[in-house]
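Yeah, one chain of the complex is gone here, protein chain that is, but the others are all in their spots.
Chains: A and B, in written order; residue numbering restarts at 1 for each.
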Amino acid sequence: MIALAPLLFVLPALGALINFLAGRRANAWGHWLGVATVVASFVIGLLLFFETLGLAPEERTREVSLFDWIASGSLNVDFGLRLDPLSLTFVLLITGVGSLIHIYSVGYMSHDPGRRRFFAQLNLFVAAMLILVLGNNFVMLYLGWEGVGLASYLLIGFYQDRPSAATAAKKAFLMNRVGDVGLAVAIFLIWLELGTLQYTDVFARIGEVPGGTVLAITILLLLGACGKSGQFPLQSWLPDAMEGPTPVSALIHAATMVTAGVYLIARTSPIYNLTETGRLIVSLVGVVTLLIGAVIGCAYDDIKKVLAYSTVSQIGYMILAVGLGPAGYALGIFHLLTHGFFKAGLFLGAGSVMHAMNDDVNMRHFGGLGKHMKITFVTFGLGYLALIGFPFLSGYFSKDAIIEAAFAQEGWQGWVFGGAATLAAGLTAFYMTRLMIMTFFGKERWRELKGPDGKDYHPHESPATMTVPMIVLAFGSVLGGFLLYSIGLYEWLAPSVGELRELEGGVLPHALVPWLVVAFSLLGVVIAYLVVGRRPTPVERPSPVSVPVRAARRDLYANTINETLIERPGIWLTRALVFVDNRGVDGAVNGIAAGLGGGSGRLRRLQTGFVRSYALSMLGGSVLVVAALLAVRFA
Amino acid sequence: MTPLTPPPIDYAAVAPLLIVLGAACVSVLVEAFLPRHQRWPAQVALSVVAIVVAGVTLGVYAGDAPAQGVITLGSTMAVDMPTLFLWGTLLVLGFGSLLLIADRSVEPGGAFVASALERASAGAAPGSTTGPSGVDPEHVDRSYGAPGDAPTMQTEVFPFTLFALGGMMAFVAANDLLTMFVALEVLSLPLYLMCGLARRRRLLSQEAAVKYFLLGAFASAFFLYGVALLYGYAGSVRLSAIAEAAVGTDRSDALLFGGLALLIVGLLFKGSVGPFHTWTPDVYQGAPTPATAFMAACTKVAAFGAIARVLYVAFGSTRWEWRGVLWAVAIASMVIGAVLGLTQTDLKRMIAYSSIAHAGFLLLGTMAITQAGTSGTLFYLLAYGFTTIAVFGIISLVRTADGEATHLSQWAGLAKRSPLLAGVMTFLLLALAGIPLTSGFTAKFAVFSAALSDGMAPLVVVALVASAIAAFFYLRVVVLMYFSETPADGPTVSVPGAFTTVAITLGVVVTLLLGVAPTLVLDWAGAGGFTG
């Protein structure tokens, strides 16, 4: 049955290819083809999962080599798959949630002229993501990594007529490139040290690598993870990515792709196991991010952006968990799975609300929607309870486990990690309750307003293709945590990420932690009720606000910081180079004026096109080369 | 008088070169004696046959060529494994370019300037029947001769191509610096002329030709000064003699390094490596697109083949002295190419800057004086050449009434009208950006890993950053094609003729194959090292 493994990613890839190439004649059936391929992949994934479950734990890691991809002298790269508990877990998450979201999109995109293109790109994403998690070496990982980046870029910019979508796509792309460079350098470092990129060989021999290099590799891998997963300091692209269609936000920017960073660290756990400093940096990044995400989430009025910052924050939890080492890898994956369910469900719910409200995303225009769309309200409500960690729902099991593990650290780390995670749990409860109240309860503020398209609002429940996936995901949100916990997820993952270490010691008694977390969450809910629920919500956002709120509304100035540190020097470098190069600039075109290209239009009159200036620059270069060579020799 | 013994010549080894140059001479005769309307078919047939026969001869010889190579023609030519690979690369890339050059369906009569009679009848000033300089560009752009006649082109472009190709083949095989210089001129002079032969936008084309010629002459002078200094140092122009002289003598190193510096400047110019790249954007933009494809693909191969040979054979032992300088050059090239490419609004200029960035990456491979460095460079050249030819083939298809539409804004929304073309272009741009499963990724991987294992880690980091930046402007084109509104008076996409179709298909298929299954070609590229 293992021979079926390549079909896992080949089927969605074929779906993408056919949808891309078939042109208009596929408009009628292209979306169903997209759904069929992903569902087929899910079935194959299930078969492989049950087959693997029948094997002894030490036999559960299997490799399939498809062909020699690059084989030349010292450079050997296999086009091979690694089927082990970790990759199969991801396969089920990707294809399972992916299938639901494909079905949902059939309804959501039914009025969109670009539906076939949308499904082609969504299929492309699924294929790339499967290659990412299934590959048995770092080059395959990189292939998938670039592939999902490309698909995400295309899908964020899907609504091509909106400049904001193009800008968001560009931002996502640029920030991801920063991370990709880190990943690429890490891969090259590994190759340089060990001469191989197969996981098996690398993990077997990573002990031979000097400690400093291992630390460098872990930090560079973390940089890659930060780019893909929207972690500090590269977090600000993820909320902007909500410009894409909502199913994309659910699948790519909540459930699967953005968790690739967590996968990366869990997959390379043998490397992280060697360096405590590396793991500490991972945890710190996670802690900073989970706080940032939670704080900013409190300030936005855009329903998707609140959910996006919530995603940033929750992935922060996962990164914190995998940074805790053997005591945390399985916990991070656990939270990743439950989060995949309830966050996908929340996004689909948000999409359903937008569908009903003329694509409006401003929660201040909502209110009292619970009466009008009951299924959405109930499924969204269950996802909400799961997210804030309501006892015995999904989030309760996975998030509390992480907070417990954080408190089980010794010394300042226990207090800082555990304290931050608990505080963020309270904040999560606050902003999610605020979202619930503003959307589903209270006065029906939309009755006096017009939609962004100038029409009146007529909230209505969505069609069955949309509600069914929401219901399925709601079941996952309610039961997923308990099920995964009780069927032994930790033991299942052990062959891939090692046995989960029992918690011992720490700064707080373990029994106390769940109570503490629940208390904080409750506090958050109550405060939200007091602040938002008891008085009418103004339709316009109040403008003179306190300093913290203002900072949160501006993403804690992340964009300003990026602009100052990265964009400005980039622009100046470009200008300087153009100045030296004397030509080649016709001014900016089609939105490239922003970013690196900015300002070059002003330099037009400096372009000469004269042979004499070209010759002069050549002469200058030659003089430099001659002088430098002689200087090197005789200095 | 005592008879002199002529140097032994291994005819089997140099046969491909002789075939190409011989065909070029015959091609001149065809120009001289055939009537005008028969020239185009005769020239196309002759060139295609010559390149195919040369390729077959090369294949037969390479089948059982000695692994260490042979040095023949009185030690002026080294036919070793890299030479054979480079010859093969040049022949297949030359074949692809030739197809683009020969195409007459996309532009009636071909991309090259109309023949003299047509131009005269189109109302050019009397008495100026020779040379493009006498023709008023206003008239050429409007009329193609008497009504009813099929437009023809200046078929001299075929002997030019063959001579240039022959020169490139000699260039990469040259075992001494004088032969290399002669080959440099043989490959350059036809290229200068080809640049000035565009049917449309005559002034831009001629300006490009003159610029290329002046700067090329300037660079040749540098090269020749370098040769003179090196001869002064080693007492010989043979590459291996320079290497021997550099080991264990107390001669003044000033001559050696001064000579190397000037020599390498001349070579870097041909490879359009920054800061000696200044001609590249103007020439790529002004030259007729098929000629640009030929230059971008084949000249790059020739230049880097020669750079690799010179550095490997003659300067391998002194690499610790010169490497720092070339580091700076490579960084300059990568940064210039990647950053300035961002601000370009003309597609051909953008590809020109991309080629400058690629030249920087290639320099990494040539600086690694190892087997892996050589094979990585060779592989990169092949992969890049095919991708580039296909890119220019596609650029030649997107047209308005005034000729090619190379301004970026004209490509907006192209995917809506021609999804296939946009898809192919996207794939090729991804290959240029080095996304996995395309040849660009494998090539970058091979070159970067070679550089890394030869102690150039910081440079590899710079290269990765540069390729990350460069990826941005490739993707900008993709976004434009897919995500932008079509302008009202947008260009049309021509249906390519058989020649252009074959050339583009060839480029795309090879780009994909080298990305998915590069092993075979990597093995060929790594079959043996340079012989000096």
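In this text, a contact is a pair of C-beta atoms (placed from the backbone, for glycine too) under 8 Å apart; a residue touches a chain by one contact, two chains touch by 3 or more.
Just so we're on the same page, contacts and distances are computed from a predicted model.
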Chain not present in the shown complex, as UniProt names it (candidates "Branched-chain amino acid ABC transporter permease", "Energy-coupling factor transport system substrate-specific component", "NADH-quinone oxidoreductase subunit A" or "YdbS-like PH domain-containing protein"): "NADH-quinone oxidoreductase subunit A"
Chains still shown that are in contact with the chain withheld from the display: B
Among B:Val28, B:Ala228 or B:Leu255, the residue in touch with the chain that has been omitted: B:Val28
Hidden partner interface residues of chain B, rising order: 1-4, 6, 25, 28-29, 31-33, 127-131, 133-134
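We take it that only the chains that are shown with their structure count from here on.
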Between chain B and chain A, distance of the C-alpha-averaged centres to the nearest whole Å: 42
For the chain A and chain B complex, residues of the former touching the latter: 20-21, 23, 67-75, 139, 142-143, 146-147, 150, 153-154, 157, 160-161, 166, 169-170, 173-174, 177-178, 180-181, 184-185, 188-189, 191-192, 573-574, 577-578, 581, 583-590, 592, 596-597, 600, 609, 611, 614-615, 617-618, 620-622, 625-626, 628-630, 632-634
Touch list for chain B against partner chain A, complex: 210-211, 214-215, 218-219, 222, 253-254, 257-258, 260-262, 264-265, 269, 275-276, 278-279, 281-282, 321-322, 324-325, 328-329, 335-336, 339-340, 342-346, 349, 353, 371-372, 375, 408-409, 412, 419-420, 423, 430, 435-437, 441-442, 445-446, 448-449, 452-453, 457, 460-461, 464-465, 468-469, 471-472, 475-476, 479-480, 482-485, 516-519, 522-523, 525-526
